[in-house]
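This structure is in structure tokens; I'll ask about it shortly.
With one protein chain removed, the remaining protein chains of the complex are shown where they sit.
Right, chain A next:
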Amino acid sequence: MDLGDFERDNTGSCRLSSPVPELCRTEDCCLGIDEAGRGPVLGPMVYGICFCPLSKLSDLEALKVADSKTLSEAEREKLFGKLDQARGFVGWALDILSPNLISTSMQRRAKYNLNSLSHDTAMALVQLALNQGVRVTQVFVDTVGPADKYQQKLQERFPEVEVTVRPKADSLFPVVSAASICAKVARDHVVKKWKFLEDLGDLKMDYGSGYPNDPKTKLWLSQCLDPVFGFPQFVRFSWSTAQLILDGRAVPVRWEDSEEEAGGPPAAGRGSGTPSLLSYFARTQAPTERQSHRFFHERGLETVADL
């Protein structure tokens, strides 16, 4: 698996794909979708698809692919090697979503949540296979969220294809297991070879599993914290674990789109709504300073009388 493209720029997303086996263009195929690294606060999330002609399903099963979570890293590597050798009838494609992409998507002005990001990525990969001429007739998807809604969404997008969304699909359908292996192998490689853009000095990269509940991960997060910049881009800022550490130990940052502070609910008397009745009886302070002209106000120009 050549991850060079992603390593050159690990701030966005990157797509990798195997050559499409000729057989997949002439025969009906099933396609499996799975993801790796959804939970961790560190590193990328990888989406994978794998496809194979229905007539070759037993050959795929014979490779003894299984849910990637039940396999050791070495076993996954070995199985990925086997999938690679089976290139005559197995194809795959991956989307690597960098932690920076995840953070910036989830923290956009118009929030883009992880589920939407996942669904869109999965659909883009199915579309890729279709565009490459793969005769996809069945799609099997592993999900952690509610299966029926996701299934409906996929079915509407790909009406020609029979879609099955199922929790634990990665252990039920070999084509999903194969997809999960591809995705997990890519994530393992990326995490292991992560090139930090930031200069973290002699910080030890002993961050454990990357899962928020891992004490090693938590400790590492607080060790790499910079009070102004927060974390390196290896960290998903949008995870609550990361946010809690920032809230507690980094300097506060207010964005132009942050919610108004200290306003409370815009209910009676406070905030932007109707002014309190009492305000009409209050003594109004005569403005002591003349407002500067709108020209200056609009340009954010102020008289500087002191430093």
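Here, a contact is a pair of C-beta atoms (placed from the backbone, for glycine too) under 8 Å apart; a residue touches a chain by one contact, two chains touch by 3 or more; residues count from 1.
By definition in this document, contacts and distances are computed from a predicted model.
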Record-based protein name (UniProt) of the chain missing from this complex, from "SKP1-like protein", "Ribonuclease H2 subunit C", "Nucleoporin SEH1" or "Ras-related protein Rab7": "Ribonuclease H2 subunit C"
Hidden-chain contact residue, picked from the options A:62, A:205, A:219 or A:253: A:253
Touch criterion as defined above, residue of A:84, A:148 or A:226 at the omitted chain: A:226
Interface with the undisplayed chain - residues on chain A: 9, 11, 100, 103-104, 106-109, 197-200, 226-230, 232-233, 236-238, 242, 246, 251-257, 261, 289-290, 292-293, 296, 298-307
